[in-house]
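One structure, as structure tokens, below. Some questions next.
Every protein chain except one is present and positioned as in the full complex.
After this line comes subunit A, so read on.
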Amino acid sequence: MDVMDAFTRFTNQTQGRERLFRATQYTCMLLRYLLEPKAGKEKVVMKLKKLESSVSTGRKWFRLGNVVHAVQATQQSIHATDLVPRLCLTLANLNRVIYFICDTILWVRSVGLASGINKEKWRMWAARHYYYSLLLSLVRDLYEISLQMEQVAHDKAKGEKSSSQDPLGYSVADEETEWLQSFLFLLFQSLKKHPPLLLDTVKNFCDILNPLDQLGIYKSNPGIIGLGGLVSSIAGVITVAYPQMKLKTH
């Protein structure tokens, strides 16, 4: 079966497997949130909680050694050509390095190798640096979106100039809604032309909900965090399965 072959090739990559487990973990979180208020579902909720916690613990094994990945990504991002992406990505990757260091220390604590570690403090640090790295990635995404929008507007203006010379093409009814409409149109067009950018923006936006909740900046409920985590994991799975969907730095 071709499906099984594709599945095998996909799960042979660590990232592929890890994203699947992450999707499972956040699905459990979402399902728990949806099923908890319902009566008579306590056993299912308990099983979901156990699955979520064992998958979450197991995923730590996937993250060990990712410090090196993040350092390498930092080195690569220093060579980006544009100033804003270079700055944002380098700082984002530096924050990821610190996040992975905190994560490794938390892992050392959780397997019982060093009991003197203050779990809460390190967890806050990890969440904070993860939040910074996601924020910087979002800034970079917004910059790239604005560039794309400029490009689309430029192309549209060129197209309009060459096609019709009618200056009264549209009515002057409400300037604000006109501006909003054209902005949304540009946004939609630029994201449609650039799926990797859309995927990356969605992923970062969904991911940031978790540290926002952990740091208390924007407290949401486990349902929203679960849904956001699930969507971002699916986006991650797509980038692993189809490498051309990964946002490249030029």
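In the analysis below, a contact is a pair of C-beta atoms (placed from the backbone, for glycine too) under 8 Å apart; a residue touches a chain by one contact, two chains touch by 3 or more; residues count from 1.
Heads up, the rule we're going with is that contacts and distances are computed from a predicted model.
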Chain excluded from display, named as in UniProt, from "Short-chain specific acyl-CoA dehydrogenase, mitochondrial", "Exosome component 2", "NADH-ubiquinone oxidoreductase chain 4L" or "Peroxisomal membrane protein 11B": "Peroxisomal membrane protein 11B"
Candidates A:8, A:81 or A:244 - the one touching the absent chain: A:8
Even though one chain is hidden, which residues of subunit A still touch it in the full complex? 4-5, 7-8, 11-17, 20-21, 47, 50-51, 54-55, 57-62, 64-65, 68-69, 71-72, 110-113
